[in-house]
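Left out: one protein chain. Kept in place: all the others.
Here is subunit A:
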Amino acid sequence: MIGQIAYALPFLAQGLALTLWVSLLVVVFSLIAGVIMGVGLVYGPVPLRWAVRIFSDTIRGIPILVLIFFVYYGLPAVGLHLPSFWAAVLALTLFKTAQVIEYLRGAVGSIPKGQSEAAMAIGLTFRQRLAYVIFPQAFRRFLPPWINGVTDAVKGSALVSLLGITDLMQAINQVIGRTYEAMPLYILGALIYFAVNYALSLASRRLEKRFSFIRE
């Protein structure tokens, strides 16, 4: 049994690499899109606020699995054919973006209005106000939920196996298919996911400490 698992390890490692790659893409794309849309939600003109609000509420109201199937099986109906890998990345990114929008809104919304006004009064432009006054203060509040979200992204990426993508989850299933050793392999898989996410949690705690400059 140990021999069979050892034999499967390089294959699992490939799956893990794909899991991490999907997670990384989703985290980066959703961070960029979510911060931009979140700024639109907080500071934008009313029509833009509404658009972002509707996007966020709609996406968050749909189970992630439905979203994945919708993008992969549904979008071809309107002429958009995505390979399974990119369909999965897009669906997970949409899902995560909606969350990032809410983290950003909460974090920026917690900064008193007087901070923006003081920044305006010394002549900072909108971008400068965000960059030097609002974001540095909001960052500390944004970080904990966002890191939580990153670990969710790693775990949630297991769903891409449903589109036949050989990520860690799918690799485990395939090894089980050959060896009929379900329990040891699921435990191994759980340990690998745990190791990745625990490392992320530790890193986030470090970061939070480093940015706890405001005493309350």
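Throughout what follows, a residue touches a chain if its C-beta (ideal position, glycine included) is under 8 Å from a C-beta of that chain, and two chains touch if they have at least 3 such contacts; residues count from 1.
Everything below uses one rule, namely that contacts and distances are computed from a predicted model.
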Name under which UniProt lists the unshown chain, selected from "Methionine biosynthesis protein MetW", "Amino acid ABC transporter ATP-binding protein", "ATP synthase subunit a" or "Septum site-determining protein MinD": "Amino acid ABC transporter ATP-binding protein"
Absent-chain contact - pick from A:L124, A:L143, A:I176 or A:V196: A:L124
Which residue of A:G44, A:G106 or A:P136 touches the chain not shown here: A:P136
Positions on subunit A contacted by the hidden chain, ascending: 112, 114-115, 117-126, 128, 132-133, 136-137, 213-215
